[in-house]
Structures are given as C-alpha cells and as structure tokens.
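Apart from one protein chain that is not included, each protein chain of the complex appears where it belongs.
Labels A and B are assigned to the chains in the order they are written; within every chain, residues are numbered from 1.
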Amino acid sequence: MPLEAFQVLSAALFCIGLYGVLARRSAVLILMSIELMLNAVNINLIAAAAHMDQTAFTGQIIAIFVITVAAAEVGLALAIILRIFRNRSTVNVDEVDLMKW
Amino acid sequence: MGGGLDRPSMDLAELAWLIPSLSFVAFFLIVLFGRFLPGQGAFVAILAIAAGFAMFWVVLGGFLGAECPDSFGQKTCTFNREWFTAGSVVLSWGIIIDPLTVVMLGLVTLVALMVQVYSLGYMHGESRFGWYFAVHALFVASMLALVLADNFLLLYVVWELVGVCSYLLIGFWYERRSAAEAAKKAFITTRIGDVGLLLGILLLFKEVGTFDMSTTFAAVSAGEIGEGTLTAAALLLFLGAMGKSAQFPFHVWLPDAMEGPTPVSALIHAATMVVAGVYLVARAFPIFEAAPDALIVVAAIGLITALMGATMALVVTDLKRILAYSTISHLGLMMLSLGAFGYTAAIFHHLAHGFSKALLFLGAGSVMHSMNNETDINKMGGLRRVMPITTLTFTVGALSLAGIPIFAGFWSKDEVLLAVLDHKNYLLAFALIAAFLSAMYMARALYVVFYGELKAENNHVHESPWVMLAPMAVLAVLAVIFGFVAIRITEAGGIGTFLFFNYPHGFEFNTGLGVGSIILAVGAFVLGWYIYMARRISLGPWKVRFAAAIRVVGNKYYLDDLYQWGVDRVVMAFSRFVALFDRVVINDKAVNGPGESVRRSGLNLRYHVTGRMYNYAMGMAVGAVAIAILWWVLTTST
Partner (left out) sequence: MPETNLTSNLHLLLPEFLLATLAFAVFAIDLLLPANRKKLLAWVSVAGLIGLLALALALLWGENEEMYGGLIKVDSYALFFKSFFILLGIFIILSSVDYVGKHLSHPGEYYGLILFSVLAMNVMAASREILTAYVALELMSFSFYIMVSYARYNPRSNEAGIKYVLIGAFSSAILLFGISMLYSTIGVTHFADISATLANAGDASPALWVGLALILVGLGFKVAAVPFHMWAPDVYQGAPLPVTAYLAVGSKAAAFALMLRLFAEAFMPSIDDWQIIVAIIAAITMTVGNLVAIAQHNIKRLLAYSSIGQVGFLLVGIAALSETSPLASNGVMLHIVGYSFTNLAVFVGIIAFFNMTGKEEIADFSGLADRHPFLAAAMAIGMFSLAGLPFFAGFTTKFYLFTAAANEGLLWLAGLAIVNSLISLYYYQVEIRHMYIQPAPDMEGKLEPASAHNPHPPPVGGGAEDASRHSPTPLIIGVLILMVLGTFFVGVYPFPIVEALDAATSAILPGAGS
C-alpha cells in the first residue's frame, strides 16, 4: 500500500476527532475525541516509519511515547473531570462557564 | 567610535556630564533621605542646580578654549566611552558639546535655578514639598542629559524620562481629578509622538548601524542614505518633536498642563519638555537639511501651530492658559524658523522666549499666589497698585514676548522673520500675523490684569515674598539685556557667529522688516489700549459678527472634543468589539457589570453565553486552518 493511503486514513481520523472535540459537550467525550486525534498521529507515524525508516524505528518509538503520554493525559484529565463532577454535578463543558470577560 | 576626538586637550568641557548628574544625585538624595533633612531636602535640589549653573560657566570656558574638530561648521566636542558591545552593535554613553548644547545648558540651569528658588516660596506649606523638589530635580536632570546626549539611544531614554517627570509634576496635585486627567493627557499625547521618534531612531539605526549621532550625521551628509529614507526618518523624528513641543495637532496637552503648580508650568514652558522638541529638530538638523521636503512640513506645522495658538490665546480668559497658548504659538514660530533654515534664529528666539516666558509664568504664579489661585483675568485688574514689582517684571516679560524694541524678544523675533523672508518668503505674511497676534494678546493680558481699575474685592491682595520676587527680577533683567548680549556676543558679531549651522553669519537687520514688525507690535499695544483700557473701541459688534469663528476658537477648534470622541468611541469601541469578538459574547450584563453579574449567575448557569470551551477550540481550529491557508498561499505564490 502506498504511504499516501495511510496519510489519508490518518487525516480522516484526525478530522473525525477534531469534529468530536468541536461538537461534543461532555468533557469525557471530548477527551475521547482527542484520543482519536492522537491515534491518527500514531497511524501516520507508524506508516511513515514502515515505509522509509526501516532500521531505526524512530516512528514506532514516537508512537509508543505518544500512547504513554496520552494515557497519562487521560488519567490527569479524568481526575480533574471527577473533581468538577463532585463540585458541580456535571461534566458538561457548556455549564462550566464561571469565568468570562 | 564617534565622530570627534576622544581625548581633546581641554578637559574642562567634559565636566559637563556633572551638570545633570548633580541633579540626578539630588533626586535620589531627596527621595531616600528627604524626610530626615530640614525643609524635606528642598535645598539639596537647589544646591545641585546652582552648582550646575556654576558648572555651566566652567564648561563654557572649557569649550571656548577646547580644540575640537568642526562638524557642520561648528566646533563640536564629543566625549564618549564605549559602554557595551552586543554583536555588531556598539553602545557608547557619551556627551556632545557644541554651541547648541552650551546655550541650552545655560538656559536650562538658569531657568531651573530661578524656578526652584521661586518654588521655595510658592510651594511653601505643601505636604509633598520634598517630593516636588525631587521630581523637579529629576526633570531638570533629564532635560540636561537630553541636551548633552551624543547618541539617539541615550536621547530617547531621557526623552521618555522627561515625559515621566512631566506626568508626575503636572499631576502633582493628583487629588484633583482635573490634574490627574491633565497629567494623563500630557503623558499619552506626547507618547504618541514618541512612537514616531523611536521609529525614526530605529530607521536611522537600520541605515547606519549605530545610534551615535555624529556617525549618523556624517553618513547623512556623505549621502549614504537615500533621500526617501531620510525624509521618512526626518518626519518620524519630527513627530516626536511635535508631541513634546506641543505642535499641532498634538498641542492639546499643553493648556491642560496648567493644572500643575505654576512654577512647573514655567519650567515646562521655558526650560524643559516643550523645549525638547525644538532642540531635537535643531540637533538633528543635518538630517532635516538633507530632506528639504521634511523641512517644508516642519515649516507648515510650525505656522499652523503659531496661528492657532495665537488665536486661542486671544479668546481665553484664564491667565495661565493665555500664556500656554502663547507658548504654543511661539513654539510654532520656532519650528517655522527651523523649517526656513533659520537655525540660529530659532535657537535665539527659543532663548529669548525662554527667559520671557519663565518670567511671565512666575509673574502669573505670583498673582495667583496672592489671589487665592484665581486665574480668571476678568476678576483681576489694576493689580499694579498692590503688586508693583510683579507688575513691573510681568510688563517686561510681556513687552519682550510681544517684540517691542530693545527687549530680547524683539531681536529674536526679527531674526525669525528674517529667516522666513530669506527661505520661505511666501509664508512671511502669516508669520507677521502671528507676531501681531502675539503682541495683541500680551497687551490684553497686561492691560486687563495689571492696569485699569483695582476691583474692590482685591484690596487685600499683597505683593509676594522676596523669595519669589528675586527670581523674577533676575529673569526680567535678562529679558531686557539678553537681546543686546546676543546681537553682539563676540567681537565678530551676534549670536550667529557663535551658534550656526554650516556657516556663521553676523547679526543682520533688515530695515524694512524691522520697522514693519515694530509698527505691528506697537500698533497692537496701541490698539489694545483703545480696546481694553480706554474702551474707545468696543468689541461688541465684532463679537456678534464673528460669533461663529469665536466659538470655534474658544472651543479650541474642537480638537479636544474630536480626540475625546476618538478615544471614547473609536478606541474603546474597537477594544470592546475585539473583546466581544474574542469571547463570542452577547451578554451585555457581563460587559457592563462584570464581576457582579458573573458572580450572581454563579452556579445557576443560566447564561448560555461564553466561557464555553468549544468556542475556544473552534477559534483555534479556525486559526490553524487560516495559518495553513496563508502559508500555502505565500509559499506557492513565491
């Protein structure tokens, strides 16, 4: 398969994630959409690595780091979302608007 | 680096750096230890400036004896030390001493000394007495450093500092709202000009790679910079000068600056601040000379300012404002003179005007001091009976400013007119009108305030203390004799043989022009006598006939209103609009009563408006796409 196919797949996945971030109102779902975007990144990286850099594994290594960091990110974000839920009984980002102006 | 010799044989002139330093030190001494000193440390500032004035003579002697190379025809000593090197940029702090600097040093130190002595009496009993003298010292020190600076960087630093000090002094009585507003206005207005100045400096830096003045000027006269660039640079520098020297359309801050203590006005009008702009143009004259288009702008702005200031001075009834508009008018004349290659004339007029205007402000302060801070001239009248010395000195100042022969202002004004006749003769008629108006409003102020009948409620008015009168006397003497000094300063001739640009010239007297200007000045006083004293000529019908014009002038040509409208409606509206756009907010409550309404909405969360994250994310996404598109367009198009 040509690299372009993976790039298109990755871009499509990225855009789906992007749409999710923009359209969803629940903090948890936004987080999941961001995960989609990160997976798009991983596909892109691994495909590129497999195509052009078959000895050094740079792409794969980056992907592993991305997965790790993303996991940590989700843990952190969920902790904060939990905090919000405890205080406000909602995780809807529309309703989290104490500060404006 | 630097154009001059680094170590000339005569070092006395180099001591000039001490003059501002003394006042800087005085500032810190008073701020840090003032409360422990008698009189809150005021004497420290006065001692510093007195020592500075003494140093001025040493520097003058040193300069006359020094052997320095010529720059643009004038002996120019530069003393600088490399201070720091950053890459290809070498910064050196140094001083430049040429006739221009020397006369400015003399003017600033003398006037500042007189004003500070006077302030001892005028500001007596003020709670922030020490602070007043501290800022005063800093003000003077920055101005002195400004005239000594040999590179644009240092010049810009002290230029800004002058602005800060004026902010502090104009707003000295900051409890008064009007004073605080006036201080803000002066600060912001002049800083608009400073934008131009800084840009001009940066533009010159880009061209020659140094901030050093001598090097820059040398590059200019060697023709290394294109004429377009030079014109742009000159105009940008002039923008800075317009702000500081209250040239149209930036003159609006100067009348309001009257909210400061009167001695501060004297200082601002005669020795610091407004002087800086004229000095800057004179200092950067090599650049302006090489950009004749810019000089035309200078002359035009100067002329507009001169006429505008003079007309407004005719209609206001506030004594200090009359003087303020008079300053604006005369600053315009100086700029006009510079625009007409009248380098010597401009500086000469500047000196003569400085002494006269300081004298007039001190006189006005003396009147206000005795009359409970009254400034409306219609409530005065006949004060010569109760304040004879103030009357005498004020009269001298007024006559000098009006250009009555033998007084200093006459000679200098004549030089200005001569310069205009020589180089921009099509403007001469306007210049003569400005000169006539100048005599007219001085006559008005003089007659209405000091002559005529003493009003009954003013019977208790008494003469000011000697500590205020002595400085006025000194300045009055100068206003009388300075003209003679200047027209025959050396064996060779007048001030034109000492202070000149490119080539010296003796004092000239064009008989026709001289007689004409005498007739105009004296005529104005005679006319004023008929109008304001003898009341043979009634202004009534004229006021009716020209009601509209008078209203326009009386409302300061509506410029203040225009600016206020601009700030309120345009800048603030734009700011709010951007803020609105920024948050995609429709909630007016959140705009107007921010903290409260937000807090009230609290956990209720009924306002479905902002703070919504997907708005932010959307903004970012749109921004990202915009950047990608922009990038795409730019990279493919090239």
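Heads up, the rule we're going with is that a residue touches a chain if its C-beta (ideal position, glycine included) is under 8 Å from a C-beta of that chain, and two chains touch if they have at least 3 such contacts.
None of these values were measured; they are calculated from a predicted model.
**Q** With the full complex in mind, choose from B:Phe72, B:Tyr174 or B:Trp529 the residue touching the hidden chain.
**A** B:Tyr174
**Q** Among B:Leu198, B:Val367 or B:Val553, choose the residue that contacts the chain missing from this document, as touch is defined above.
**A** Selected residue, touching the omitted chain: B:Leu198.
**Q** By the contact criterion defined above, which parts of subunit B meet the unshown chain? Give residue numbers in ascending order.
**A** Its contact residues with the unshown chain are 83-89, 153, 156-158, 160-161, 164, 174-175, 180, 184, 187-188, 191-192, 194-195, 198-199, 202-203, 205-206, 571-572, 574-576, 578-579, 582-583, 594-595, 603, 611, 613, 615-617, 619-620, 622-624, 626-628, 630-632, 634-635, 638.
**Q** Which subunit A residues touch the hidden chain?
**A** Output for subunit A: 3, 7, 10, 14, 17, 21, 27, 30-31, 34, 37-38, 40-41, 44-45, 47-49, 52-53, 56, 58-59, 61-62, 65-66, 69, 72-73, 76-77, 80-81, 83-84, 87-88, 93, 96-101.
Going forward, only the chains that are shown with their structure count from here on.
**Q** Could you give the separation in Å between the centres of subunit A and subunit B, each centre being the mean of its C-alpha atoms?
**A** One centre to the other, that is 61 Å.
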